[in-house]
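What follows is a single structure, written as structure tokens, with notes after it.
Note that this complex is displayed minus one protein chain, with the remaining chains in position.
For chain A:
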């Protein structure tokens, strides 16, 4: 089965299993307390009904009023400050529900507002997050240089560690502030920050709901808004670093499959000279390295004379070989299931380092996935056999060394 389908099916099964396990654990943790609390509340209700001489009907009437007044308890929710707060909860999809549009016009506008606002916000946070990651990478690189370290490349591990630490500190700063301003315990404030910044937004804890803060404490209001937006940026940067590549995996595999199909049809048109040792169903083989022999020395004959089209074909050929060998090397490095991990973990920084590494060998073509093939490569119009063979070995060593930092 195609790699993308296997990946998708495994993810579906994983998610369902995760849901089942979560449900069981939540049941075990919360069920008992719910039962005892329900009984306690019911008993208290009876007690109050007796004390104040209320029938069930009377109590229901009171109950209705209390519940209807509940959203108003926290102050005016729809003046400008409150509406801004609400608008934030809509487009970031936090959605506390502490205030929800009661008019039908408000509901309609809310839906239209979300339709445009949510994609805008997603793109904005990812854009800003990527800029932050690039800046951090640059700063770390300079720091490593200043400290006089030998290897100044910023590895993925460095970036992930910094990202994780920033997320934790953001949560802790928020927890400290909100526990102070809202009178919650540190743990509850931390829980509030976590639920907010992951955009779950239960609404069991909501800031700016005490003492009419929305109307009377503009500085605190501004702090809350800025905290939520900056916090989401930090989390977004971390997601951009770690998760985004996984979301495009299927699309990239499809793209590569399409390129290979195109390459095959072009090779077929060219008279079948360029026979790939890698079998045509390479992308569909579940074990990525199976189809490649690693040597295809006699393919690509006559490339020098056929112009750019054949050169392009050779490069694509290279790429397919490369990814085949890349997976081979990954299997050797004993990574887990190669199809689940992304094909290309390198980011622009590794290109920068690779680019610098290759600067002394201008003849060696740099492939789009940044890998080098450690084999006798076929003839090509650009590089000659001798230079290729001369320069490949040291770069292969350096290349495999670099992989370990990722």
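We adopt the following convention: a contact is a pair of C-beta atoms (placed from the backbone, for glycine too) under 8 Å apart; a residue touches a chain by one contact, two chains touch by 3 or more; residues count from 1.
Just so we're on the same page, contacts and distances are computed from a predicted model.
One chain of this complex is left out of the view, and of "Potassium two pore domain channel subfamily K member 15", "Ribonuclease P/MRP subunit p14", "Proteasome assembly chaperone 2" or "NADH-ubiquinone oxidoreductase chain 4L", the protein name its UniProt record gives is "Potassium two pore domain channel subfamily K member 15".
In the complete assembly, the contact with the undisplayed chain comes from A:124, out of A:124, A:156, A:172 or A:264.
Summary of contacts with the chain left out: across A:31, A:56 or A:169, the touching residue is A:31.
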